[in-house]
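Structure in structure tokens, see below.
Of the protein chains in this complex, all but one are displayed in their positions.
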Amino acid sequence: MSKPYRLTCALFIFILQLAPFQILASEADSTIKDDHSSHFDYFLNSEKRGERLFKGLTRTPVEWQSCVSCHNINYIDTLNWNPSAKDIAGTFANKSIDEFRSVLMSPLGKKMEKSHKDYSFSDEELGYIKSYLQKLNNSVLYETKPKVNNLILFFFLGALITLALVDLFFTKKIKYKIIPVLIFIFAFGYQIQMLAEGAMALGRKQNYAPIQPIKFSHKIHATDNKIDCRYCHTTVDESKSAGIPHVNLCLNCHLIVREGTNSGKFEINKIHAAIENNTSVEWIRIHQLPDHVFFSHAQHANVGKRDCQECHGVVEEMHVLKQVEDLSMGWCLDCHDKTAVDFRENGYYSESFKELHEQLTSGAIDSVRVTDIGGRECARCHY
Amino acid sequence: MYVSPIREPLVTGNKTYKKITDEISAPIEGKPGKAWYAGITLTVSALLFGLAMMGYTIWNGIGTWGLNKTIGWGWGITNFVWWVGIGHAGTFISAILLLFRQKWRTSINRSAEAMTLFAVMCAGLFPLIHMGRPLLGFFVFPYPNTRGLWVNFNSPLLWDVFAISTYFTVSLLFWYVGLIPDIGTIRDRIKSKFKKWIYGLLSFGWTGSAKHWQRHESISLILAGLAAPLVLSVHSIVSTDFATSVIPGWHTTIFPPYFVAGAIFSGFAMVLTLLIITRKVLNLENYITVGHIESMNKIIIATGSIVGIAYITELFIAWYSGVEYEQYAFLNRATGPYWWAYWIMMTCNVISPQLLWIKKLRRNLVFTFILSIFINIGMWFERFVIIVTSLHRDYLPSSWSMYEPTIVEVGIFIGTLGLFFTCFLLFIRVFPVIAIAEVKSVLKSSGDKKDKSEKH
Amino acid sequence: MKKYWKSLTELKNKENSISDQPMPKGNLEQILDIFDKNENGSKSNRRDFLKLCGYSLAISTVVASCENSVQKAIPYLIKPEEITPGKANYYASSFAKGSDFCSILIKTRVGRPIKIEGNDLSTVTNGGTSSRVQASVLDLYDTSRYKNPLKENEKLLWEELDEFVRKELNRLKNANEEVVLLTSSVYSPSTISVIQKFIAQYPNVKWVQYDSQSYSALIQASKMCFGKAGIADYRFDYADIIVSFDADFLGTWLMPVEYIRQYAKKRKLSDGNTSMSQHIQLESRLSLTGSNADKRIPVKPSEQRLLLAQLYNEILKLAGKDTYTVLNTSGDMQGIAKDLWSHKGKSLVVSGSNDVNVQLIVNAINYELENYGSTLRFEKQLQTSKAIESDMKNLLEDMKAGKVKALLAYGVNPVFDYYKGDEFALALKKIGFTIALDEVPNETTSLMKFVAPDNHYLESWNDFEPKANRYSLMQPGIRPLFNTRQFQSSLLSWIGEDPDYLKFIKAYWEKNFYPMQNTYPNFVTYWNNTLQQGVFEPNLKSVSDTKFNYGGINNILDELAKQPKSKGIELQVYESIAIGDGKMANNPWLQEMPDPISKICWDNYLCISPKLASELMMETGDVVEVNSKVKLPVYVLPGQAYNTVAVAKGYGRQVCGIVGKNVGVNVNSLHNSSVDFIDNVNLIKTGEKYDLAMTQTHHSMEGRAIVREADLEEYKKNPAAGNESHHAYENASIYEKPKFPNHHWGLVVDLNSCVGCGACSIACQAENNVPVVGKKEVIRAHEMSWIRIDRYFSGDEFNPDVSFQPVMCQHCDNAPCENVCPVAATSHSSEGLNQMAYNRCIGTRYCGNNCPYKVRRFNWFDFTKADSIPNNLHDVAEMTIDLKRMVLNPDVTVRAKGVIEKCSLCVQRIQEGKLNAKIKGRKVKDGEIKTACEQACPSGAIIFGDLNDKESKLVKETSSKRNYHLLEEIHTLPSVSYLTKIRNKKMNHS
Partner (left out) sequence: MRRYISAYFENEENLLRAAKDLKEKQVSIQDVLTPFPIHGLDSILGFKRSNIPTVGFISGAIGCILAFGFQAWAFIVDYPLFIGGKPHFAIPSFIPITFELTVLFASFGMVFAFLIRSKLGPGANNPIHDERITDDRFMIIIDLDEGGNQDEMVKEILAKEEAQEIKVKEIEK
């Protein structure tokens, strides 16, 4: 696709997405204007009013951006550095209106300062917003809709198969038999493929990139600030788990670095809050092997000298961490088949595997792969 | 056409082609009697009970069976081997007797083959439900998967999977190919439009064209040629479940022939059990004559004697081998806690068939029926003796143990009996129990009308 | 299962969270839970979700591409320095429960203790453990533990309780009323100091020590003979000949862990060494010790005194001293006397009797044999039993008389285990102020008004002096799970001192023990090093004065001679190996551990001799009424002396958690005095039948060469004696022998060292997450143990030879099980291991059938809650609730219903050992990797190693002529081998 063409497309989609908002907004405006008396508001409870305020559906000066334009309510795929509505709701759940106001009106970070400029809300309005946020806090946000598309497709293919078969044997409307046969073969084959893919994906989380409680970006830490992986994942060389850094470790830097370039103070404050309130940070686990698989980081990162990226992808390029590989057994074995064992450096191998070592030194073989020393055997990982 | 002057007629009662068609199709066209309804009620309730017990097993675990750390297989595998054995008669009759040009097979091969299929269905259930994780039973198929794993081609149990499924498929093909002309017959006779449509569909558009018949004959013969070694292979492979192991009493090279003979033995017994009733109830005495029964009885003596010799050979070899474990295993069979099972087996399988040397008994329907039941029981106990009494006292006396079935295991067995008879009862209502076309083709040569036609 | 990120905060919060721990939920709830937002993955996990998916695999895969439930990963807020998630930490500590003592290491993973290992540095227990020690870690997670201080079963705060107790104690002090502190034997120096302080504060307190198994005769006899109260230090490793009169020193008598080590050491036959001790046992019941004896003479309990007197007489005769002609000596005793005399100074006579007169004779015999100073020593007197029986008798009298106004009880359960328990219970009710300081409810504490719950020992600080000058520290492996406080802290706070017991111990050690050494320059380094090592063993003070000065032997012998021979049936009440006095009855591992001799678990039973059984027309499983008091099932025990019966105590607990409650029958009421046996017992057959849970029902080897044995004389002539058939089957296969060029892991079991105690089986259960199945399933032969100890009787039914053989997966190189698995779930590794992939197993049990050793175990039911189907849990011992799941080893998969499992040769330890070697870039050192069974074994009978490492201890053992493989004639080529058992049967005098 050519670049201009893509741009046009993006613009078109953007407008399409904005459209419902604009329609809604204009409607809302007109309602307010037509019905100036407060009896309409009377029917709205405070949560509803808060919602309208938050979404900018009520009279707000045009120059103000509505809250929702930065603090998203719905799940979005891209990274939004600003705290989401739910985040804010959680933070201010037990705070008073005054505190809420002070934060809202007297911005802390640079970015916030820019956008919150000239905001003025009455206490009443702030109360509404707060009660709306309260509601958000209590409700489960980001409801993931079941992916019905697959199911519809599956049933559609089923219907096609039925029709093809019925015609093939009974109705015989189609003159060329090859057509229903082809339809059958294609549809049935596709169904099988869907099932197979679905079955293989069971328990796998390839491309899983959940929203984390703190908007932690590996890109900023590892690439921009050039922090080594092992600075935080301290136990990778000695233990089976690489270790998710304990919260206190974050403070090594964030005692000083109080404000981020992208997210301002909000995200970093969560670390301080966790330490102060003695609450844990509940990260969402991404890379996870089933219980019957034993995987040791020490074996792979320390002994095997594998780079983190070989399994985890280019983490240092990720704002939102994502599982890159499917972590299936076949994937493990592929690597075991290819990877050479470090016979020259590590005394364990050269002393324990004498025969192979001799062959290697005599040049009979050029490398010993993991498979050659039992890397495909069950009890290496399953016990 | 050469007609043996001393052979008795295979079809009696001066039949014409028309009469044959009418009489054999009668059960399909008429309304079932009360006996049939009573029968199917009984068998379906047995089946439902069995299904409930299977569900209970899968839900709660194999612990609901009477097995234990020492005895990993009990009734389940006993029933499996028993049913597979029974499933041997049908294809044996159709295939091997076809190859040997035994014309008397024509009256009994259809129902025997049907019985084979039902028995193999019953048998196939057991390996599945005896698994600890039947939901993962598909692991036994070598399908490509993301784990990169295949199955273990060294395992007799895997050979079983292939053998039983191949056997079932080939038997089904063989049976159905034979059925096509007869379904054509039914299609052309049936009045109800809907049924006509169904039978039309099932008859695959059979017309009776000479070219079709030629191909049909050819394929029947070659399928028979393939099925004959298949029949022998299936029970041989089942026997390797035991023969390739190290357990005394299992670890025996005699097993393959011994199992095959036993299988045909028990299969014929089951055919007799079914047909003696069927011929009576469906008025088919002229097609399944006493002569047929006698012929089958002769096979029973032959195979029964082979089985008997195998039993005695086993004992001899156990003694002659000088292996103390082997010697003990056989001593334990005959005199240990399960002595009664051994002696039931001996009585039913070795002693009772020898009575068939007497012609009068061989031709006596009541005796044959009772004997066939005896043999069925005896053959069940043969497998029980092999499996349970070998396992319960093997190498280390510290692990010796006893086995008692629970109601769950018994219920599953009853369930498979229910399945088997339900299928058979449905079969006799739906398809001709005797191969119409084949009987017609032997009518001239082996019917008792032969003198007349020769004069003609 | 694997919960890596259990945060410390969570552990801190355990007090609250565990107390309102939900009970196992119903099934509907379980299903619903799966769809809940998953917190900490505790109730259900992603796997559960997948299980549900399995049902409608086709549809669900398509519908949602199976949305995985969210798993949290919660890091520490502030990570403790020493904890590395995913790696185990070991803390040196001590196990002490009543008189049971062991120096141990606590293995913890992310702060939770999961396993106990022996402490090699202790010269007392030498790294050995017992089954009870191994199982004790499970008691930490016992649901029945006290979770709060209680006042008449109402929860109250510690401050309130302390306030109340102080007030009450002061009131009684002012009124000068008697207050009794009743404890089990206390051999902790700091605790003694605390108690002394407590008594100093409240002088009206009287301290009484009470042990359920009393050794007061030993203590008193020692005092009477040598003026030294206490129990001598027995040295079985110095004795060439051991004569034991009913002392089950390998099973339950005093310090079995220590004695097994000594005993096995003396009997170890390495190729160079051809001498071993001879052990003669005279007893009525076939005990574990008796079953290991070279010669065993079944005698009635009542006859033992007389026999001892005869022996004494004979020895005096040999010593050329005055003899007592009144005694007609049997031939046996004459022979034994000669043997003893010929090994003067290197012999040992012990008696298990609690009769002072008997122990006096024993002391006299040993003195005549000049054993004091060699096999019997006073430098390191055993201190684990201190209670004097009469103290308890007096206390009961005082209580009945109403003299005692308050009772503080710690670590004792007299209502259950005292023979006058009923009277004690009645008297207890009279006392106005009673306070229990135990960790779990029992029959006694349930009658007490207050409960000040003690910590579990894995949560406590303490120190011990099990033997004089041999100190061992106890340190916690976890913070208290519940709102409990150590006994010592309670006492300290009641005298108004700082309740920090650790501080107290440190101060005590600084004052008393620190000066005893000069290795460490200051107390801090001394303390830290000692704490790390767990033990402190300063130089001994020699005790030279061992003069025998008791003159009353004459009178005793006269008295004995006068006693008429008893005619009736005699009953002996003994402690069982697993359950002991019943304090650990709520431990399902111990309940399911089969008795080494009878192979019965989950019950006590009446052992009866075969001859008596046939006379009374009884067989195993018949229920009899004993003295019209209790009904017991009968077990016909070969080797039980004629006209005697025996029954284990410790069973029939009434106030106990759900595991131990009503298991077996309490037989303490059969006693009418505290003597060793009960005479003229009346047995009435009731006609009822009872199913005993036996793990082995056939007792003969049927003449097969399973346990190969030889006599020492034969062995001396031919080291391969009894093992002649070995190597006859070298090249029996059509295939080449498999080669293992790298590692070839193997195990050897020295049948001559193994005493059959069963510690290995519990260690295995703890290490490998082996499920508990319950009594009903054991009866159905569904037990899951990966290592079992086969016990065979041979020879005479009335006095059989006993052989023990631990059998685990033999890791055959030609494994029959591997061939038959249709899905290749079990295959061989290039390191010689027989691998079992649980997640591939479909459960055909074919491998189990085809295993000639029958070591494969099938998960008959959903024992572990790892199954895919809801509502079918089969958990009799609450082993699947979250609290008890904390004991699971995260390195070992919890197996689901319907899969086969078996010994993996602790492959998780092998892998860990290899990884450590790889990280360090060197070979795996011999002895670096130890299997759980090897590590637990007090006798060192099991040795693991690399068969390719020619220098290893394993290869040295297996190259012995005694080495053989089990069932080697079927050419399975096991990696596990056995060394023949050698018996030292030949009596020197004959």
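Going in written order, the chains are labelled A, B and C, and every chain counts its residues from 1.
Keep in mind that, in the parts below, a contact is a pair of C-beta atoms (placed from the backbone, for glycine too) under 8 Å apart; a residue touches a chain by one contact, two chains touch by 3 or more.
Source: prediction; values computed, not measured.
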| item | value |
| --- | --- |
| Missing chain: touched chains present in the view | A, B, C |
| Options B:R215, B:K280 or B:K359, residue touching the unrepresented chain | B:R215 |
| Residue, one of B:T12, B:T146 or B:S441, that touches the chain absent here | B:S441 |
| Which of C:E314, C:E368, C:D813 or C:E878 contacts the chain that the document leaves out | C:D813 |
| Touching residue (missing chain; options B:I28, B:L230 or B:A329) | B:L230 |
| Touching residues on chain A - with respect to the absent chain | 168-170, 172, 376 |
| Residue ranges of chain B at the interface with the undisplayed chain | 16-18, 21, 142, 148-150, 152-154, 156, 158-159, 162-163, 166, 169-170, 173-174, 177, 180-181, 184-185, 187-189, 201-202, 204-219, 222-223, 226-227, 229-230, 233, 237, 240, 436-438, 440-441, 444, 456 |
| Chain C residues touching the omitted chain (full complex) | 733, 735, 737-738, 813-819, 824, 827-830, 973 |
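Assume only the chains that are shown with their structure count from here on.
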| item | value |
| --- | --- |
| Pair of chains joined by more contacts [C-beta pairs], A-B or A-C | A-C |
| Whole-Å separation of chain centres (CA-atom averages), chain B against chain C | 57 |
| Distance from the mean Cα position of chain C to that of chain A, given in whole angstrom | 52 |
| Whole-Å gap between the CA centroids of chain A and chain B | 59 |
| Multi-partner residues of chain C (each touching 2 or more other chains) | 827, 840 |
| Overlap residues in chain A, where contacts from two or more other chains coincide | none |
| Complex interface listing, chain C residues touching chain B | 54, 696-704, 706, 777, 780-783, 788, 790-792, 805, 807, 816, 818-824, 827, 840-846, 848-850, 852-854, 857-862, 867-869, 871-872, 874, 896-900, 966-967, 970, 972 |
| Of all residues in chain A, those that touch chain B in their complex | 169, 200, 326, 328-331, 333 |
| Sites on chain B touched by chain C in the complex | 58-63, 66-73, 127, 130-137, 139-140, 149-152, 154-158, 161, 241, 244-247, 324-325, 328, 391, 393-402 |
